[in-house]
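Apart from one protein chain that is not included, each protein chain of the complex appears where it belongs.
Labels run A, B and C following the written order; every chain starts at residue 1.
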Amino acid sequence: MSAMLLNKDKWPEFVGKLSGKVWVPKVEEGEAIRFGPLSGEESKLPEYCNTRVPPKEIVFPETETLYCFQADEHEMTAPEIDERKIIIGIRPCDARAMKIVEKLFRWDVDDPYYLKHRELVTLVGLACNAPGLNCFCTSVGGGPASTEGLDIIMFDLEDRYLLETITEKGEALLKEVEGLLEEAGQDVLAQKEKLIEAAENKISRSVDTEGIAEGLPGLWEDPLWKRVSASCLGCGTCTYLCPTCHCFDIQDETEGFEARRYRTWDSCMFEEYTRHASGHNPRPTRRERTRNRINHKYSYYVDKFDLIACVGCGRCINYCPVNIDIVEILRQVKEAL
Amino acid sequence: MTDKPRIGLYVCHCGINISATVDVDAVAKYAQNLPNVHVARTYSYMCSEPGQALIKKDIREQGLNRVIVASCSPRMHEKTFRKAVQEEGLNPYFLEIANIREQCSWVHEDMTEGTAKAKKLVASAVAKVRLLEPLESTEVDAEPAALIIGAGIAGIQAALDIADAGFKVYLVEKSPSIGGRMAQLDKTFPTLDCSACILTPKMVDCASHPNIELLTYAKVEEVDGFVGNFTIKVRKKARYVDVDKCTGCGECAKACRLANRITSEFDEGMGKRSAIYMPFPQAVPAKYTIDPENCLMLTRGKCGKGPKCEEACQAGAINFEQQDEIVEFKVGAIIVATGFDTFDASRKPEYGYSNYPNVITGMEMERLVSSSGPTGGDIKVFNGEEEIVPKEIAFIKCVGSRDASVGNEYCSRVCCMYTAKQAHLLREKIPDAKIRVYYIDVRAFGKGYEEFYDRVRRENVRYIRGNPSEIFKRGKKLVVKVEDTLTATPLEDEVDMVVLAVGLEPRADMREVMDLLRLSQSGDKFFMEAHPKLRPVDTATDGVFLAGCCQGPKDIPDTVAQAKGAAASAMVPLASGKVTINAQVATVNEATCRGCGYCVSVCPYSAIELVTVNRFGHELEVARVNEALCKGCGSCSSVCLSDSIQPKSFRDRQILPQIAALGGTR
Amino acid sequence: MSEDFEPNIVAFLCNWCSYAGADLAGTSRIHYPANIKVIRVMCSGRVNPLYVMNALQQGADGVLVSGCHPGDCHYMEGNYYARRRLGIFKDLLEFVGVDPRRFHMSWVSASEGHKWKEVVEKTVEDVRAAGPFEGFRRRQIDW
Partner (left out) sequence: MDLEQLRKTAAEVVAKDDVKYLIGWKKGTYGYRVSPVFIENEADTEDLIFSPLCTANLVTYLTLVEKPPLPRGQKPDTRKVALMVKGCDSRAVAQILVEKGIEREQIIVIGCPCPGVIDVNLLVAKYPEVAENTELKWSGEDFVLIRGGEEIPVKREEVLAEKCRLCRYPNPVVSDIMIGEPVKPWQTEEDTGVSELEGKNVAERWEYWEEQFARCIRCYSCRNVCPLCYCEDCILDRLNPTWINRAVNFSENTAFHIARAFHLAGRCVECGECERVCPVKIPLGRLNRKLAREVRDNYGFEPGLDPDGKPFQASYKPDDPEDFIL
């Protein structure tokens, strides 16, 4: 695996030469809110800790047509998924999240849509020099320079990037831009190690996950759930912004005889998520829904895949309108164990 | 929901009314491919017996459960087809009409456009009919009584017919006496019956009829409820005369300090009366009334040393303390017979009505020629200098009718004939008079009318075709400036008197009645009937009917005929004792209603109330609809934020697919 | 914009005045453009302003709502509520950037067949000038 340097001056050339649609964080309303296709006007990556909306939407679109059909006919046509995409600037936590979620989409039956998107995407990560206030990746198996899920990891060295390939796919990508890169020396690699250490030290929040997965089921009726969910608004911010949340709803849309079946993001925090046709709802209040969110991430997923379905990106904390804080919830869980 | 929809679609040619602009076969072929359409056919006249039979046969043989007729407006034949499908056992509300005639073939010229639009309209109907729900009509008892507003000949006739049939009638009249306009007339055309002689007996019948309650000098103030169950409030204005004591002797009027000093409305301003008065000698009820606008006692609080009338009244009937009285009652039907105003001739200043006393209106002529009129039937006019018997007389027709410049484009239908009648009466009174009639056209369409007109012409009444442009004074004479359009001769006709044959107009105060009963006006501003041909006495408000000139100008025979028609229609609910409640009422989804009461605020019929329900242990308020009061307007549903209240047959889930069908580019 | 663009306009008419007025235009053979397609409702008060939005979303280039003149509503007040709600909705549409020419409201009585024609002509003319509405049409979205 190679370690190469890219001078930031050459950024436009670099992204221009890549074969595939390049996605980067896009600035709107003064902030990198979400990833979007490169428009050609960008001369560099923007300043960002992380995007508000995770890049999971690139492989798991908010709304995705499963197939189109005609009323009264039995033929269905599924859309072609054939666009090669390169996500540049994805943070290590979000790439790890894709790897975690992939387990689910490979479990039981393969999900052709998700897996096809994954296959066609190359992830060029950007290690975090300055993790955010609510980042706690190091508590859940990740880190500011975690390479899990990535094809290439970049390190921001002020005037240049260090690019390290992780996979064959990453290697192949760098081949396309060979002329722009130069070999990184040992000094650079040492500098990188220092950056990683500095970044890790900046992470101020942590979760002690010890015993949580096993302990959570025992806290089913614990009063803590009511306490931590009382102020919940029941919106989808935490789940929609979560890089590992992957729930979807399946709906049909018709126009005249034409129809499509599509899936679209859904959230376990919505009242109707578990509402039965009868009107009965096994998770009737925000208490049960909040409990489910924590259990799913920290217990059920661990049970099934031996992985915590949380990468510690801190988005649910940052953007919860009413300061529902998963780190605090886990602290209370731990306390209640 | 019932079974899967199986739609039968029938496209009507309507002779060539539709098929000339819409390719009906193409529409049917297109519809055949729409979802759930099982059969699509065309036929020359769907509303005909064989047309309906076609639908019925298909329902029977093809198991249709929904029907669409693409034809004329639903306002024409929706009921016809509802009945047809119902006869085959289908719920009558499983029917939808696509209006491809009034709103398509008749208003578009291009076949391609017309056909394309008709297809969309049909698709929209398909989208809706699939989602319609079966509705059941309910019946409620009808109050066996009628209210009649206005007691002219129309109101009187309708009242007598309904009362004779055994129903209670409340006959409300604004003025102190019933009788209306007809009481002012002298003779009636073409038979020359004395108007009073044929009207008075009917007036008396009204007064004495056990089923008729006369509410004269009264006004309807409130109307609530719906067909079969109207609640009426009437204000009986104070007469300041105890009608139970008043004998109608008239001593009070003679004694009144203002005797012969107040202009008489009945005599069209040409005669005088007292402040206490009976409008005319044959008034019914034959009771006196004090005019509160003129009576010294009522306007100034004192009348000399004491009111003379009070002094003169042997019966002690005068009561200055009398108050208005509110009467409340229930009726099942209402007839509006509020009559007309005559055209105000001063709106045609070129005819000098305001300037020359010897320019008079037709209505004034009626009083002048009447033996009970202000001159005792002598034809005398003041020419500005002296009172004369006019020897040269001109009639001008169509004053205020057929005249866009005053906003009346319609023909008033009576002026031609009353002019002929008055010319005849003048000829009788002044045999040597020169009488000329200026006309645009002569319309003598009724039974015996043309014959009468011929007779009058033979009586040396000269008809000159021409619409006078001006009347002015020259010496003692009036000059009528006109062009004889048959000979293209300009004329200046010097006369002693001009009679303006003024037309009929809607009453100035009709707005009050419109607001009370939710009536609308047609283009001529008279009350609008439900259908100009097929429902000429009905209105858009169920249970409210029209009689006489309030619906449009009419002569007496037509007025009486319409009054009888209105009476017959009004008696339908009264006789059956039941009215069917509109099935397309609003309904509440109590599971989603949040009890905010927005619908309660907007409902014009107070048909919605909030009630407390128990939803799985929680007490909540939700809206509930009183179906007997609901008219199905749907205002409640568009103000409802949670879409919890919806009018049946016009639910959002039925309308949105219609929008999709019309909007979609397919 | 294309010369031969024929706007597709959805109209909501109250049963008692405007629908009857449109019928009268038909009975009187008053010709007007075929771009307008009518959905009959009992009262203009029934027209949920979201219908206007929905029509624009489902492929209409313009929308017309017509009811009885103020004071003439068969249900007494429905048109007043409609006026208020649709008035404020029109402000909203305009603020969001929907060309105000796309949405009109009118009072047409049962006797105003001629006025109906004028209203239709004005609406069609305005929507034609505003052009095809691709704005947020559902089918613009790639399935």
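Definition applied: contacts are C-beta pairs under 8 Å (C-beta built on N, C-alpha and C of every residue); 3 or more make two chains touch, one makes a residue touch a chain.
All figures in this text were calculated on a predicted structure; none of them were measured in a lab.
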Which shown chains does the chain we cannot see touch? A, B, C
Consider the whole complex, including the chain that is not shown, and state which of B:I59, B:A123, B:V639 or B:L662 touches that chain. B:V639
With the full complex in mind, choose from A:K8, A:R34, A:K99 or A:K169 the residue touching the hidden chain. A:R34
Residue among C:G26, C:P49, C:G62 or C:G113 that touches the chain left out of view: C:P49
Quickly run down the residues of subunit C that touch the omitted chain. 49-50, 53-54, 57, 70-71, 77, 80-81, 83-85, 87-100, 104-107, 119, 122-123, 135-138, 140-141
Across the whole complex, list the residues on subunit A that are touched by the chain not included here. 28-29, 31, 33-34, 52-53, 62-63, 133-134, 204-205, 230-231, 233-237, 239-241, 249, 251, 253, 262, 264-265, 267, 270-272, 281, 284-286, 317, 319, 321-325, 327-328
Where the unshown chain meets subunit B, residue by residue: 591-592, 594-599, 601-602, 610, 615-621, 639, 641-643, 651-653, 656-657
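Methods note: only the chains that are shown with their structure count from here on.
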Distance between subunit B and subunit C based on Cα centroids, please, to the nearest Å. 30
Expressed in whole Å, how far the mean CA point of subunit A lies from that of subunit C is 46
Contacts with two or more other chains occur in subunit C at residues 139
Two or more other chains are touched by the subunit B residues 660, 664
Which positions of subunit B touch subunit A when the two form their complex? 35, 591, 660, 664, 666
Applying the document's contact rule, which stretches of subunit A touch subunit B when the two form their complex? 71-72, 255-257, 279
Subunit B-touching residues of subunit C, taken from the complex the two chains share: 8, 10, 15-17, 19-20, 22-23, 25-27, 29-34, 37-43, 45-49, 51, 54-55, 57-60, 68, 71-78, 81-82, 85, 109-112, 117, 139
